[in-house]
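Heads up: the structure comes next, in C-alpha cells.
Heads up, one of the protein chains got dropped from this complex, but the rest are sitting where they should.
Note that the chains are named A and B in the order they appear, and that numbering of residues resets to 1 at the start of each chain.
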Amino acid sequence: MSVGAGIENNMPGGGAQAAALGACSAGDPAGRRRDIGLKRRYRAEKRFRFYGIAAIVFGLFFLVLLLWSIFAHGFGAFWQTTITLPVALEAQVIDPDNRLAAEPQSVSDPHFLAMIDYPLLLRRALAQKLGVAADDRAAMREIGQMISPSARGQMRRFLGANPQAIGTVQTIRFLASANVDAAFKGQINFSLPQDKRKISDRQRQWITLLSKEGLLHKSFNTGLFTRPASANAESSGLAVALIGSFYIILIVLVLALPIGVITAIYLEEYAGKNGFTDMIEVNINNLAAVPSIVFGILGLSVFINFLGLPRSASLVGGLVLSLMTLPTIIIAARVALQAVPVSIRAAALGLGASHTQTVFHHVLPLAAPGILTGTIIGLARALGETAPLLLIGMVAFIANYPHSPLDPATALPVQIYMWAGEAERSFVERSSAAIIVLLAILTLMNVTAVFLRRRFEKRQ
Amino acid sequence: MTAKYAAVKPKRVKMRGENVTVFYGNKQALHGVTLDIAANKVTALIGPSGCGKSTFLRCLNRMNDTIEGARVEGVITLDGEDIYAPDIDVVELRARVGMVFQRPNPFPKSIYDNVAYGPRIHGLTKNRAELDEIVEKSLKSAGLFDEVKDRLHDAGTGLSGGQQQRLCIARAIAVSPEVILMDEPCSALDPIATARIEELIDDLRKNYTIAIVTHSMQQAARVSQYTAMFHLGSLVEMGETKIIFTSPKERRTQDYITGRFG
Partner (left out) sequence: MSALGVAYIIIVFGLAGFFACRARARLLEQRGQKMHSLPLYYGWWAFFVTSAPALLFLLIWTISSDLYLERRAFSHLAAQNAAAQNAASAVAGVAASGAAPAQSAGFGLEKAVLSDLVKNLPALGGNIADYAQASYASVRKKLLTAKNIALVENGRNYMLPLAVEWLETRRILQKTGGAAAIILAAFAFVGSFYYVRPAFRARNKVERVIISTLFLASLLAIATTIGIVLSMLFQTVHFFESVSPRAFFFGTVWDPRFSTAAGEAGATGRFGLVPLLAGTLYIALVAMIVAVPVGLFAAIYMAEYASPGLRSVIKPLLEILAGIPTIVYGFFALMTIGPFLRDISAALAGGQSFIQAQSVLTAGLVMGIMLIPFVSSLSDDIITAVPRALRDGSYGLGATQSETVKKVVLPAALPGIVAALLLAASRAIGETMIVVLAAGVAANISFNPFAPMTTITVKIVNQLTGDLEFDSPQTLVAFALGMTLFVLTLLMNIFALYIVRKYREHYE
C-alpha cells in the first residue's frame, strides 16, 4: 500500500459504515481494510501496564516483608521475663570466713563484695521454691541456668547499698536467663528432642510452676533503653548507643546546619558565575555521592591519626557525619533559597536595604522551612549511617555510659551491627528491637519534617 | 441553534459536532457547539483567545482524553459514527484524524524516524522499501523533501522552526489520515515560513479534510473555504469564508473581523 493510493481513496461517501470502524475505512485500492494491528497493540499495552504494576507490587512486597520480618523478630524484646523471689541472704554464704565480725567496715570494700557467691543464694532460693533438694547437683545446675548472670551485679549493688540486709530474707526481682525468656515467650520448639533445645523438660515444668504462682512474669523491658552493652542478651541494652547517637546528631546539627546554610547563602546569593563557583558546585554534588565508607577513612586519617582525637569517641563520629551530611544540607538550602520569590528581594532592595540586609532579613526567614526540612532529612540519614563509624572505632563493647562526646561510645546502627553478629537467637531479637527503635526515631523525624513544612506552608 | 446556520451547511460533511460541551474540572470551556467540517475543504476556526476554538478542535480526535479532568458531552461524528461511542478505539480514531500542534514538536529522533514513526507503530508497511517510499512521499507532500533529502538521518530537532513544523505535517500525513487538525500551526513561525505552510495547506486540501485553528484573520481568509467564529465558548457564526468576511450576520463577528476586539 502506498501513500498516494491511500490519499486517493480517502473520500468515503456518506456515513453508513459504523461496523467498518473496527478496521479503518481508508483502505487501499483493492478495498482491503486497513489493519493497524489493534489487537496486538492493546495486548502489548496491557502487558506494559502489567509490568508497571508488577514492579510496584514487587517493591511494596519487599517493603512489607522487611518491616514484617523485623517486627516479628524484634517485637518480643520489648518484654522481658523476670523472676521475683524471697531470697535468704544467708550470712554463711555471704561471709564464709566471718570477716564481718572482725571488721564490719569491709562490707563497703569492693573486693569483699566481688567475692561473694551470689548465684548460690539465688539458686538456693529458687530450689527451695521448686522443692528441689540442694544436694541434687544436676537439678541445681539446671536451676542455675535459669538465672541471668546479670543478677550477680544486681545483688552486689543491692548488698553494697543495704549491708544491714545480710542475714534477712528479701524479696528480689531479677532477670531470668535468655533461654527461660525465650521459652516463656513461646519461641522454643518443644517438639524437638530434649538435647536439641536449650530448655529441658524439667526446666519447662518449673517455668510453668513459677508462672502459675505469679513469680515468673513478663513486663515492659525498660532495661533495653537504660542498660549498657552486656555479654548476655537479656541484660544488654541500648543506653550507650542511644547516648552516642544523640551526641553525634547534636554535633551534626551544630556543625553541618550553620556551615551548610552559610555555604548555600554564599553560592546562591553572592558567588559570581565563574569557574571557581562552578568547581565548588561540582565538588558539592560529587561529595553527595561519595560512598560513606570513604568518609570513615577520612575520619580515621584526619581526626584520629592527624589531629589526635580519641578513637571510638562520638565527637569524631559527629565530625565525620557532619562532613557527610553537609552536601545534603547545602543542596536542600539552595533549593529553598531559590524558591523565594524574586519580588521579595526586589521589594527589600527597593526600600534601600543592602544586599546583605535583604538576604538575612527577608530571604533567609522565608527559606527557613525548606532548610529545616532538608536538615531533618540529612540528620535522619546521619542517624542511620553505620560504615564510617566502624572505621573510627565506634564498634566496641562499651559497658560505661559516655559522659561527654569525648568518651568512647557506640551508635544505634553500630549496636545493631554488633548484635547482628552475635550467634545467639536472643541477640537476633535484641538487634531487631534496636532496628524498631531506630526506625521509630527516623519516622518521628520525618513526620516532624512533614509537619513543619505543612505548618509553614499554611502560614505563608 | 442548528436551524440558524442551516443555510450555510456544506454539502458533504466529514465530521460533525452536535451540541458539544466541554468541562475542564468545574470550568465549562465549551457551551453546546454544533458545527460541521466539510470534506476536502479547509475549515478555519477563529475567535479571540480562550474562546474555545482549540478545545473544539481537540475534541475532534479526542486529544482532550489526555487531559486530567476533561469531560466532553454532546455528539461528534466522523462519517456519521459517534467517535465518543464506547466501541470506538481512540488509537484508531487518531490514526484517521491526525493533528499538528501549535509549536513544532518533532521527536528527538532523526528526520526519517520522525516521519516513519506513525507507519511503524501502526504497522502500515511490510518492508523497508515501502517505508522509504512513504517517508519520501510524505516529505514531498509537506514540501520538505528537497531541503532535507541529503540529511534524512540528522536530528529532526536541528531543523529551523518552519521546517520543523513541515516535518510535523509530514509526520501526520505519513499515517494517511482522513482529517488533519491544525492547532495554530503558524503561531510560532516567521512570515516566510508561515507563507509556505499556507501554500502547503492549500495543496493538502485535495486529499484531506482540514480543520485549522488560527489567530490570524488574514490566514483564515487566505486558506479556508469555511469559517467558524467562536466567542466565549460558543459558536457565533459559521459559513463560507467569503461570506463571513464580507457580510457577516452577527455583530460580534463583524467587530472581531474589523479588529474591534480580540
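As a working rule, contacts are C-beta pairs under 8 Å (C-beta built on N, C-alpha and C of every residue); 3 or more make two chains touch, one makes a residue touch a chain.
Quick caveat, the model's predicted, so the values are computed rather than measured.
Taking every chain of the complex into account, the omitted one touches A, B. Contact with the omitted chain, checked across A:Ile166, A:Val294, A:Val335 or A:Leu366, is made by A:Val294. Residue-wise, the contact with the chain that is not shown comes from A:Ala387, picked out of A:Ala387, A:Leu406 or A:Leu452.
Among A:Ile262, A:Ala399 or A:Ala440, only A:Ile262 touches the chain that is left out of the view. Contact between chain A and the unshown chain involves residues 36, 41-42, 44-45, 47-49, 51-56, 58-60, 62-63, 65-66, 69-70, 73, 259, 262-263, 265-267, 270-271, 279-280, 282-287, 289-298, 300-302, 305-306, 308, 323, 326-327, 330, 354-356, 380, 383-387, 390-391, 393, 395, 413, 416-417, 420, 428, 431-432, 435, 438-439, 442, 446. Of the residues in chain B, those that touch the hidden partner chain are 61, 63, 66, 68, 91-96, 98-101, 103, 105-109, 117-118, 121-122, 168, 171-172, 175, 181.
In the analysis below, only the chains that are shown with their structure count from here on.
Centre to centre, using the average C-alpha position, chain A and chain B are separated by 60 Å. The part of chain A that touches chain B in the complex is made up of residues 1-4, 6-8, 10-12, 14-18, 21-22, 24-26, 34-38, 41. Residues of chain B that touch chain A in their complex: 13, 39-40, 77-81, 87-89, 91-92, 95-96, 121-125, 130, 133-134, 137-138, 141, 173-174, 176-178, 207-208.
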